[in-house]
Structures are given as C-alpha cells and as structure tokens.
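Please read through the structure below; I'll follow up with questions.
Selected chains only, in their assembly positions.
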Amino acid sequence: MIDKRVVSAHEAVADVRDGAAIMIGGFGEAGSPIELIHALIDQGAKGLTVISNNTGTGLVGLAALLRAGRVRKVICSFPKTAGSTVFPDLYRAGRVELELVPQGTLAERIRAGGAGVAAFYTPTAAGTPLAEGKETREFSGREHVLEHGLRADFTLIKGRIADTHGNILFHRTARNFAPMMATAATVTIVQAAEVVPAGELDPEAIVTPGIFVDRVVHVPSPALESALNEAGASYP
Amino acid sequence: MSAAPQGRSQEATLGWSREGIAERVAQDIENGSYVNLGIGIPELVAKFVPAGRTLVYHTENGLLGMGPSPAAGQGDPELINAGKRRVSMMPGAAFFDQATSFAMIRGGHLDLSVLGALQVAANGDLANWSTGADDAIPAVGGAMDLVAGVKRVFVMTTHVTKEGSPKLVERCTYPLTGRGVVTRVYSDLAVIDITPRGFALVELAPGVAFDFVQERTGAPILRNSTRRTGA
C-alpha cells in the first residue's frame, strides 16, 4: 500500500529548513501553488533560495513570501510582471539577490538537475551579458554556453488531479514548469484540486509519474492570484 | 475617407501604421507555419493573416495552437499566453511543459518568431530585453531562447525611437539578446533584410522615399538588392 497523501499544506511543508532551496511552479498565476506558499509563510523558514519563473503579483502567494522577508535569492527569468511591486522594491533596496536565467535555459537546467545530467551546452544567451563569466565552446561553428543542472531541497507545485501514488495531471497552461521541478527536488510536494485512488488515471495520459512526487495535499478550491488581488487580499 | 488633417507634420502620417506593419508581416508567412508572436505589437500579426492560410501559434509557456483572447473577464485564468493574457485554443492544440516548449524553440522547430526591438544592428544583432539602465529590474523571459533557436526572426518596430534616434544601427549599444539573429526588419517606413553585407532594402512603405529612410537609419542600406518581397 502506497499512499503519499498528507493531511494539510502545513504538514506538507513542516520540515523546510532555513536556507533551503525551493522550486515553485507557475508561470504568472497559472500553476502557482498559493496554498502551499502560504503554508510556507506560516511555517517560518527564512533565508530561502526560490527558483520560479516570476516573482508574484500583489501581496499574496510568491509576492507575499518575498514581502515576509523569507527569501535571500531568486533564480528566475522574468521578475517584473505587470502588478509585481514587492520584488522590484526589495531588489532596488538590495535586500534580495537575483540570478537571471533565460526561460528556456531555466527549464532545461531544472530538467537536467532532475535527469542526472550535470551540465549541457546551449546556444541560448551566447554573446550576451547573461553568458558573461560562463564557459563557452563552439559546436558546428556556433558558440554555446555551458549551463549546469539545477536542483532544490523542495518543490511546490499545483496539479489538477493527483492519485495516491503521486501521479499528476495538470490544467492547461498551469503545467509549465511543474513537470521538471517535480523531478529536481529532494522532496516534491503537490497540491491537487482532486485526489483519487491509484488506478483511476489513464496510464497513457499521466504527465508526471508518481516516482517524482513525495507528498500529495488535497486543496479542493485553490485560490487564484488575480482573484485574490482583485479582492485586495494580502497574506498573512 | 479623408486626407491627412492639415497642420500635422509629414512624418506623423508617413509610412505604415502599427496595423499596417502587422499586415505587411502577415503577407510573408506561409500557410502551415509554426509561429511565435512576441508580446505586444507582434501579436497584431494574427489579425491580418490572408484568407486561405492557417498558422499555428506557439506560446512558450506551453501551448501550440493558441487562439484569440476571449472578451475581457471571460476565459480561463490558467489558459494564458506568454504575456500572461487569457487566450483560447484552436482545433489540434496541444499542451506541454516548459522543457518541451523550449525544445521546440531551441531545436529549430518553429518557422518564425516575430519580436519587438530596442535596437537591431546591421550584422543582425538584436537588443530587445534591457536598456541597461541602473535602476531597471532585469527580466529576459524567453527572448534569448527564441532568437537562438527559431529558424527566422522578424523584427517589428518603429524605425526610430520616440526621441527620433535610429533603432536600426551599426552596432547595438544596449545589452544584446542575441548575435546575428535577425532575418528581416519590418518598420513603419520600410522592410529591410539583414544580409552578409548589412541592411538591404526590400520594400519602402507607400509614399516613403529611400533617402528619408536612410537618414533615419544608423548604418548604410543597400538599395540594389535583388531581393524584393517574400522571404
């Protein structure tokens, strides 16, 4: 009997330590695991490195985690979405470090981290400021940049349906970084709107196989960043 | 329906409007192409695709077969494009993760990317992600991946900045997005190819003279290019 369910988001993130590296799924609000992020704020771990494509909007979710002063460093491709003020303010004040990575390189570095590929050569960013200080090499007459696999201590993602083995289906463009992030952390936690017994999902259609998932939390009606922001919400 | 209002300067009415540029770009995209339209002005291109052609739109956050945005307030907040706007999907659409999405981009599977620009150089260098200003929050998204991987990169841009400086230059002064990556520039004044010998005129906007374009360009434009329209 395998059952990866845990009873709450708070239990799921209880063992996050200060200084941990955390991958957080989502592209904008699509796929952002807000309930897990809020549980992490309650939990209190600080000095975190956050790996996520954006930095959140308004005063909820990822932006709230930043605003609470828990994040030491962000590894990210696009930290200034419309509606994001928390990160820009912290960054200008020198209170958060930024490692800017092209979006495709970020995805590939996370995939590599999860797939046991130590490093790879990509043409992306060759000859640009984002390749400065990085090793380069020509393949077929074209300059490539050496990029390293990226791993984390925890991954927090949002699924549409999970089963008790941790198999996951996603919702449309909420999928984005979640499948790679699931593979690249020591502990992968998914919040899913629906949780079903193993055997109910079509084995041909599963996007993230359960081997990549450690904890499943049932969050029946997940909040959306835009809806919370429209309501003027802030967390905590 | 009427001529340009009296008193407006010649420049304000010369050349293509944003929609005109988009229409001109759309003419050069073949049926069946897989296309990534950059956030902002390039998105207009989808409105001007000639009848009888079907393009498949890729959005790098994980959808192929993207359709138009729904009415304001409608749609699914988790069915969005790279600009984080709600969109729809067309028959034959497919969702996938970011690694797959950028495998499409980096692996040369997309036929065309249409992007905006801060500067384009005569050698095809593109700068479109940062002015390098000290207080700017650096953000790059998928721009560097797109220019590194997509087969052809079209730039859509005004020919000069709001201050009147050329955006087509000898060498980019802003931080680069990629080196030697631009195929062709569509501005309000002209269509200009990037060739091994630099900028080369493809077509002038209606009513625009060559010298007028050359004066507003930071590098020489070859005029007697054998290439005209089409790409």
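Should a chain be cited, it is by its letter among A and B, assigned in written order, with residues numbered from 1 in that chain.
Everything that follows uses one rule, which is that a residue touches a chain if its C-beta (ideal position, glycine included) is under 8 Å from a C-beta of that chain, and two chains touch if they have at least 3 such contacts.
Just so it is clear, the structure is predicted and the values come from calculations on it, not from any experiment.
In terms of the labels on screen, the copy numbers for the complete complex are A x2, B x2.
Rule of thumb we're sticking to: only the chains that are shown with their structure count from here on.
Centre-to-centre separation of subunit A and subunit B, using mean CA positions: 30 Å.
On subunit B, the positions that touch subunit A within their shared complex are 59-63, 76-80, 84, 95-99, 101-102, 105-106, 130, 135, 137-145, 148-149, 175-179. Taken in their complex, subunit A has these residues touching subunit B: 27-31, 53, 77-82, 87-88, 91-92, 98, 100-108, 110-111, 122-130, 170-180, 207, 224, 226-227.
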